[in-house]
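Missing here: one protein chain of the complex. Every other protein chain is in place.
Per-chain numbering from 1; labels A, B and C assigned in written order.
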Amino acid sequence: MSFQNPVFIPGPTNIPENLRKACDMPTIDHRSPLFGQILHPAREGVRKVLKSDSAEVFIFPSTGTGGWETALTNCLSAGDKVLSARNGMFSHRWIDMCQRHGLDVQIVETPWGEGLPADRFEEILTADTNHEIKAVLATHNETATGVKSDIAAVRKALDAAGHPALMFVDGVSSIGSMDFRFDEWGVDVAVAGSQKGFMLMAGLAIVGFSEKAMAATQTATLPRTFFDVHDMKKGYANSAYPYTPAVGMLNGLNQACTMLLDEGLENVFARHHRIAEGVRAAVGAWGLELCAASPDLYSDTVSAIRTPEGFNATDIVSHAASKYGVAFGVGLGEVAGKVFRIGHLGSLTDVMTLSGLATAEMCMADLGLDITLGSGVAAAQEYYRGHAVAARKSAA
Amino acid sequence: MSFQNPVFIPGPTNIPENLRKACDMPTIDHRSPLFGQILHPAREGVRKVLKSDSAEVFIFPSTGTGGWETALTNCLSAGDKVLSARNGMFSHRWIDMCQRHGLDVQIVETPWGEGLPADRFEEILTADTNHEIKAVLATHNETATGVKSDIAAVRKALDAAGHPALMFVDGVSSIGSMDFRFDEWGVDVAVAGSQKGFMLMAGLAIVGFSEKAMAATQTATLPRTFFDVHDMKKGYANSAYPYTPAVGMLNGLNQACTMLLDEGLENVFARHHRIAEGVRAAVGAWGLELCAASPDLYSDTVSAIRTPEGFNATDIVSHAASKYGVAFGVGLGEVAGKVFRIGHLGSLTDVMTLSGLATAEMCMADLGLDITLGSGVAAAQEYYRGHAVAARKSAA
Amino acid sequence: MSFQNPVFIPGPTNIPENLRKACDMPTIDHRSPLFGQILHPAREGVRKVLKSDSAEVFIFPSTGTGGWETALTNCLSAGDKVLSARNGMFSHRWIDMCQRHGLDVQIVETPWGEGLPADRFEEILTADTNHEIKAVLATHNETATGVKSDIAAVRKALDAAGHPALMFVDGVSSIGSMDFRFDEWGVDVAVAGSQKGFMLMAGLAIVGFSEKAMAATQTATLPRTFFDVHDMKKGYANSAYPYTPAVGMLNGLNQACTMLLDEGLENVFARHHRIAEGVRAAVGAWGLELCAASPDLYSDTVSAIRTPEGFNATDIVSHAASKYGVAFGVGLGEVAGKVFRIGHLGSLTDVMTLSGLATAEMCMADLGLDITLGSGVAAAQEYYRGHAVAARKSAA
Partner (left out) sequence: MSFQNPVFIPGPTNIPENLRKACDMPTIDHRSPLFGQILHPAREGVRKVLKSDSAEVFIFPSTGTGGWETALTNCLSAGDKVLSARNGMFSHRWIDMCQRHGLDVQIVETPWGEGLPADRFEEILTADTNHEIKAVLATHNETATGVKSDIAAVRKALDAAGHPALMFVDGVSSIGSMDFRFDEWGVDVAVAGSQKGFMLMAGLAIVGFSEKAMAATQTATLPRTFFDVHDMKKGYANSAYPYTPAVGMLNGLNQACTMLLDEGLENVFARHHRIAEGVRAAVGAWGLELCAASPDLYSDTVSAIRTPEGFNATDIVSHAASKYGVAFGVGLGEVAGKVFRIGHLGSLTDVMTLSGLATAEMCMADLGLDITLGSGVAAAQEYYRGHAVAARKSAA
């Protein structure tokens, strides 16, 4: 196995040297006070990354999918009604999970490439005068389409409708990379994973619960044990876990938060935006278009790039892997074969990004697309040259 | 944080150098063929460690507790009756999980320190002529009491009763360290974790399903998504996961299995037995007794040692940590304060074990127990000197 | 410190993941048989990389400079005459070392950018009828100018002159990356370091001695202890060292040789040539020239690139470091300020190389050179696209 080239998948990201070392920890006794010295700062760090003063942060040895299940099973009961749009693979999967857990999902089908339909949500919520809808599920960043939705607008829809439903936000591919405001947006449950903005390997589900969400757990009857936030909370009070924690990864998470906060969250977001703008400049130079329908929807963590009709975009990904040893993301679900994805989140530099763009160019040329070699690279270089100052602030 | 001394907790164990390095892996694309080269051998390795020809092995980014939930939610439905003995903290917790998931648990209260009551199981199963009991839950090694139960006897009880219930076995602290025979014992679901016999950090739930258990999943209606074995199985068929896998840990698991199988499972078991016998020789020399009621119940992975009446055994654990930087295990539940535990599983040598015993002696002496310094060490030395040949076969 | 971008200095190179892990070794007893299991295969591996059947390989905890000193002090005596050309910084430094050790160096001043003057050597050696010249010093690859010399031609010069002088070859930046034939070329002492073709960190001087060189050590009187090859040889016979060895680095060296030999030396050389050709294609597209005077002199491990008159080439290096976090090499000695260097040896891919070229373009444009962004990248892409098959054989 060669590990020379960076990866350009939309998570797991390239892991910074110091985070690898932080995770690679000898065994300690997780029932000793040492463990609290890792656990509590990690939770506090996550809370700050969420921009929250009061969220209860829970960290499970699991993944973002486990985070979704945590949100649902702790706050809802079988038969409860929830509202969700389906505008990509990850919203689709969350809806599927709801249905498997016996929830009644009102689905707003939304074109893949569009953001969450806050207006439509407002209509539905306003019409739900009995407040049968218990939760609104919102995917902040659709990793499948490279679409960032406006969570503030979803909150506004809830408020405009005067609706008390909980708002669950999937921030797996946004938190730690793009602006996320737990308190300001009135998020009730935020779901993240270790392997995106936190720049670690997969293995942790990271969730934040609002006071309102914590209250909802008192009456929610969906069965839960592994993902039970009360067991977790009780454990935390004793600097412990209800079962064996993934100590090294928590240590890594603690250090990841320190890195993000030392750099400054706004700098982190600006850095992601800058890197993404370079990628988008390249896409434009190639004469291609993003899956995301409009610039306000462009994700700063992943770009899904449409290839011409009749061309199988997945070939780019296979070809890049087999010929150049570089990993891009395939299209998923409705856009399978229609897009390929460049992940540009976490620990990434201009220089690394340019190598990804150069590789994409070679692949597209190899596969017969009408691409001028160096064209996308040049567009990105031009952008990065003019916007490089901010890069020096990056500790990542 | 100092990492100089070995730990003597009953898991996570000391992690061998090569396993730490195997887990500490740069990011690869988990959707690329490379991933299959890690996943499939890891699953195959686990199957062999389980001594099974046909078990379906599933590996979740989770812990043993998640493995329990996998067993229950995939094979059972709300209201189903299950049979379990409560003879320690871990059987207690599994029973609690059943109840939270709406299962009807018939509990056989059993003294802590005793093994599973196979005779009583046989009576109950024989009496259950309607076959209302859908599953028998058996904890192979009670980590809280250091008691190893006879799973073959539980199987015999089921067979004698002609009862079709599934047999779920918690092998978290036995598999990979003590003899476990999935096929021979007719185990339907075996549950393990990465942090015990597999010598890794916590972070993986490892489960094996029999054909009969897989069949049961077709009708089981407990809600599940994260722990759904069908999603997992579908993923595996494409060398993939239903969500982001913990690639580095899977790589470590693969290598851990290779280590165990290269050493030879019987050698691994003999090595654990030998190390444990030395510890038990020391306990005898100290004039103390094990929590386990009789030699046939003695666990080869953990010893729970009773301290004299009126003495708080937990003080030994706190004192060892604060004065000597050594981690032992406290007593849990009914035996809290009455026992302290020495974990002796995974990657451990005679030499490391002697340092644990020497530390325990210093602690007990410091705390006023009537212990002759060096007495337990001498007893263990005597044993190890006479039984050291087998040690040379150990690669661990 | 950020470690995200590859380095493009002419050594130390980027260190492959597995070599870092091989070097990062816990302490073993270097007087135990275990050490021999590392030492002997490492020496044998180096011998094969040198393409020798019989060279005595010595490995010192030192660097290439120490290797030079090993060659001189073990084979020569104060006042001895040696022949050397000065065509770059490293030949210059070796000459300086000779003079400090009281050797009488006949220097053939040669333009920087030219190779070793084998014809001139032949004249001088032929004229030296008394065989006063005891050794010819030849720098195989001048790292300062990116010039590879023809060592076979130097051997031919010696043979044509019927001259018995020893031939010492500095292969620090060639061995393990470009074809080197110890036996075929009649090399007497070959000098290498760990941090170039062997892809490790600096810390080892690696030398090969011919039988003739070993014989010369019997009469050589320059003082030596640390670098004494006889002490070393005596130690090796007992799987030991005359002092404490750098065990982890030897372990890494052993594995590095395994990597090179598994890939196949000819494949390794072809890979370096291919990577280098892409860099040279870029240089051409930029309208710049190499310091090396003609294509037969082009080094496959480092390119020294001339910048236009009046431009300080060193600015590119400082700018790349400070603005883009990328390391190139500065010009040294006579070509300081006139060239900047791109190292392209060791563990490097097309994709990594393209990021270096893209960075160089941005720097040159930033500093006002008339460079079309993307032009060099496109030229290299074109080359790599057409020559990528060989890349798949690379394990590096």
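Definition applied: a contact is a pair of C-beta atoms (placed from the backbone, for glycine too) under 8 Å apart; a residue touches a chain by one contact, two chains touch by 3 or more.
These figures come from a predicted structure and were not determined experimentally.
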item: Selected residue (touches chain absent from view) among C:248, C:278 or C:376; value: C:248
item: Omitted-chain contact residue, chosen from C:215, C:293 or C:327; value: C:327
item: Sole contact to the chain not displayed, among B:91, B:217 or B:347; value: B:347
item: Touching residues on chain B - with respect to the absent chain; value: 2-6, 14, 16-17, 322-326, 347-352, 354-356, 358-359, 361-362, 365-366, 372-375, 377-378, 381-382, 384-385, 388, 391-392, 394-396
item: Sites on chain C contacted by the missing partner chain, in the whole complex; value: 1, 3, 7, 9, 11-15, 20, 23-34, 61-66, 68-69, 73, 78, 96-97, 100-102, 193, 195, 201-203, 222-228, 242-249, 321, 327, 329-330
item: Missing-partner contacts on chain A, residue numbers; value: 17, 21, 26
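As a convention for this text, only the chains that are shown with their structure count from here on.
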item: Interface residue identity across copies chain A, chain B - same or different by half; value: same
item: Most centrally placed chain, judged by C-alpha centres; value: A
item: Separation of chain A from chain C, taking each centre as the mean of its C-alpha atoms, in whole Å; value: 46
item: Length of the line joining the C-alpha centres of chain B and chain C, rounded to whole Å; value: 54
item: Centre distance in Å when chain A and chain B are each reduced to the mean of their C-alpha atoms; value: 35
item: Residue numbers of chain B (touch at least two other chains); value: 26
